[in-house]
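Only one protein chain is missing; all other protein chains are in place.
Letters A and B name the chains as they come in the text, with residue numbers starting at 1 for each one.
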Amino acid sequence: MTIALQSPPRRRTARLQEVSLLEGPMLLLKSIRGFRSNQGLIWLATVPLALLGLGVFSFAARAEVGLSDLTGPQAATFLADNLWLFIATILVIFMNAGFAMVEAGMCRSKNAVNILAKNLFVFALAVTAYWFIGYSLMYGDSIAGGWLYFNGLFFDPDPSGALECAAAGDTGCLVPAVDFLFQAAFAGTAATIVSGLVAERVKFGEFIVFSLILTAFIYPISGSWQWNGGWLSELGFIDFAGSSIVHSVGGWAGLIGAMLLGPRIGKFVDGKAQAMPGHNMALATLGALILWIGWYGFNPGSELAMDQYVAFVAVTTTLAAAGGAIAATVISTLTSGKPDLTMIINGILAGLVSITAGCGNMTLTGSWLAGFVGGVIVVFAVSVLDSLGIDDPVGAFSVHGVCGIWGTVVIGLWGVDGMDPSAAGIGLLNGGGISTLLVQALGAGAYAIWTIVTCWIAWSIIGSFFGGIRVSEEEETLGLDIGEHGMEAYPDFASSN
Amino acid sequence: MTIALQSPPRRRTARLQEVSLLEGPMLLLKSIRGFRSNQGLIWLATVPLALLGLGVFSFAARAEVGLSDLTGPQAATFLADNLWLFIATILVIFMNAGFAMVEAGMCRSKNAVNILAKNLFVFALAVTAYWFIGYSLMYGDSIAGGWLYFNGLFFDPDPSGALECAAAGDTGCLVPAVDFLFQAAFAGTAATIVSGLVAERVKFGEFIVFSLILTAFIYPISGSWQWNGGWLSELGFIDFAGSSIVHSVGGWAGLIGAMLLGPRIGKFVDGKAQAMPGHNMALATLGALILWIGWYGFNPGSELAMDQYVAFVAVTTTLAAAGGAIAATVISTLTSGKPDLTMIINGILAGLVSITAGCGNMTLTGSWLAGFVGGVIVVFAVSVLDSLGIDDPVGAFSVHGVCGIWGTVVIGLWGVDGMDPSAAGIGLLNGGGISTLLVQALGAGAYAIWTIVTCWIAWSIIGSFFGGIRVSEEEETLGLDIGEHGMEAYPDFASSN
Partner (left out) sequence: MTIALQSPPRRRTARLQEVSLLEGPMLLLKSIRGFRSNQGLIWLATVPLALLGLGVFSFAARAEVGLSDLTGPQAATFLADNLWLFIATILVIFMNAGFAMVEAGMCRSKNAVNILAKNLFVFALAVTAYWFIGYSLMYGDSIAGGWLYFNGLFFDPDPSGALECAAAGDTGCLVPAVDFLFQAAFAGTAATIVSGLVAERVKFGEFIVFSLILTAFIYPISGSWQWNGGWLSELGFIDFAGSSIVHSVGGWAGLIGAMLLGPRIGKFVDGKAQAMPGHNMALATLGALILWIGWYGFNPGSELAMDQYVAFVAVTTTLAAAGGAIAATVISTLTSGKPDLTMIINGILAGLVSITAGCGNMTLTGSWLAGFVGGVIVVFAVSVLDSLGIDDPVGAFSVHGVCGIWGTVVIGLWGVDGMDPSAAGIGLLNGGGISTLLVQALGAGAYAIWTIVTCWIAWSIIGSFFGGIRVSEEEETLGLDIGEHGMEAYPDFASSN
């Protein structure tokens, strides 16, 4: 029998407060033309002015229920839920270090400062943008029937609603602060994926402005379609922790950038892709392991509560990573004769992305296989991109874009109904089927179309506004570290060239 | 008065389900002879086939007690126990990054990719093997009077038993998923230790196959003797978090490999050990600090519950690390005139290994001293191995093997009776004595004999099956990164040679 699968619900308790002052963003949108290089950064100097203009107002305190009003089970659940999500949040934020190390390690040393600076700075920006407007767009009140949400500017951290929720006997009563920070870290992840795709040739300031648009508007709006109970959620779409919502959105956003930028100088000679090996495999490996443990916040944290299922999600996540690593290693050994470390790394990440949507709708065997197939896919996806003449320096689209789609649709192939740790086998007999598969494909397609269209517009406007998004040929050859930052990553070491 | 010490009990609540399908492993054992290099890896391609053959069956759901059925203290304990063990698990998994950085940093740059790839891939394998059979062998039902356990293939994550346990008022009611992942991470640790001992000369594929055997069979079987209530546990053996069970087993397994491999080219000239300095002290230091915090999962996590003793175990662990660091630094300064950073690192690790067995049976002063003595031992153990002509590139046997034994027997010297944070002094007056010392020595010896015998067999079979476990002289001189992986770790930097 073919039945549509049930997604474990994502809970939300944080309610944003109405804020009537809307003049601020006008300031932010004021254009400042004609700057020299890095004008994107200087543009940012208007942010604090805007904040000052908006920030001077106040609310009366509203907390009435305290911790001591909770009964034993209420206190236990409230404290465990909030503690767990906070720890999950820290793990997701740590993924910034993972992305920075993987991307930097897989690029050439002459661009290391640039990619490190992008990864480091983007999280600061993403948090600011998400605090200012992103969280409201993603988790605010509906203003357009499941397609658009908004609740005023500036996230409001008042925890009184969460305590009232707990006192009413509910579970998953998260204080807004922890929900905000968890979601902001997800927004940052999407932006970080972009960084890898446009590496070694994008201008720093222009990338920064794009990241701001992505985390403030593009990501939150489409995220609300599912995680704020929007139209995709109504259709029964399943994306537990964001294979589509976070990873494929990041992948598509970066792919458009990579296509508009064109390949790096020397990447394609007579239409054939040339190897441009990364400069530091130790950093890349470290980054992969940091991402692996960061995913224990990303996926199990998306349960948005502490319960008997959190560790189960961690096991599905782990087995998918293991399956991806094994597949990519075996396949790359079969195709190239030797196990390529970058393929082990990308296999792990592919496995992790492949289970991100379905980590609550898979058996253990199904999880391992979802990851294994992801590991196979990533090896071939890298080749396909190369043959299409698209230059993805660190394999980010193959990992996050392609496996993000795979992780979304595999739920229709061998997902099981809801979170059921007692289900075994690979799930072929348990659920899924054509209706689930169609909804999953629809969702993956919707995220692709939305991101492609909005990011094409965003990259294009930024390009025409600031005079292009790509550095000069001279600067690219010399390296972006000197060109964009005036410094070197490793000045004490002699180059092999 | 001489009394035998009591070990704080390790609790188990996860019960594996019976699975009757046993045909799978036959597939895994089918030999595939005559491959070219890295045949070990290709051999792995049979794993998914085996899994598919086995995986398509299902269970009925069994959960009857839910979180909402728990009373206040039950809910508080259940949530805290499971949350804490999950966090401890993440910390232990993070140790993979620590081992990778320490081992890579202490090897030469021409072998960095190889050692990174080994560390990264081994955890993926260990988790797969432990899921498939290892957990069942370690924590299944007894089938041979305290010497062998088994409960069918494939770990079963059904959490209903844990909820029933909690509803019955017990503590330490862990969902199987978190217990599995915690134990799988321990299995991975044992394999990672081996990696350091055989570094810079072992073939990649052959090492991988050995790791699979170690984590699937050798480690789980001997682990069950103590942690599944086996014969050593019955004798009163104490090994709280695995000085013997994990660290000395990993040490012995690697030592046999190192002895069978023989020393690296150039390590001994006229019988005298030559310095072969590691290529990246920053990575090694980072790895040591990651391992340090990972140990807060390893040791306090082994309490397998959240209670008033968890932080106490963290303090004994910390003080032993501090004692080890101080001892190794002072001794290496006294013997060589200057404090050697690799000795500070190994001193810290020696201190940590030295307290791993006794972290729940020591006073604080006793812990600091156990670590201090471990730090003295490690400096001299490195010299002794050198004088025996055994090449241990990163000092792994000195740290994990020798200090693993020391950490096991010190409980007989100045351990105290059970977990008693109010005990002070170094414990000479509190407990221990000759009977405890004998049991501890017996246990350490049992793990040594078991591991030496089984690993000698395993390494030998792998060697004769695949045509040796050591790379060619040519490849070793050129570096395993080119030979085994066809890539360099740092292609942009000029070599000093």
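Assume contacts are C-beta pairs under 8 Å (C-beta built on N, C-alpha and C of every residue); 3 or more make two chains touch, one makes a residue touch a chain.
Given the structure is predicted, the values throughout are model-derived calculations rather than measurements.
Listed residues B:Leu364, B:Val402, B:Ala446 or B:Leu480: the one in touch with the omitted chain is B:Leu364. Of B:Thr318, B:Ser398 or B:Thr451, it is B:Thr318 that touches the chain left out of the display. Only one residue from A:Asp307, A:Asp392 or A:Glu484 touches the chain missing from this view: A:Glu484. Although one chain is not shown, part of subunit A still touches it, namely residues 36-38, 41-42, 44-45, 47-48, 51-52, 54-63, 67-68, 70-73, 75-76, 79-80, 82-83, 85-87, 89-90, 93-94, 96-97, 100-101, 104-105, 112-113, 116-117, 119-121, 123-125, 127-128, 131, 154-160, 162-163, 175, 177-178, 180-181, 184, 204, 280, 283, 286, 484-495. Not every partner is drawn; the one left out touches subunit B at residues 71-73, 75-77, 80, 83-84, 87, 91, 108-110, 171, 277-282, 285-286, 288-290, 292-293, 296, 300, 306-312, 314-315, 318-319, 321-327, 329-330, 333-334, 336-342, 344-345, 348, 363-365, 368-369, 372, 420-426, 428-430, 490, 493-497.
Methods note: only the chains that are shown with their structure count from here on.
Subunit A and subunit B have CA centres that are 33 Å apart.
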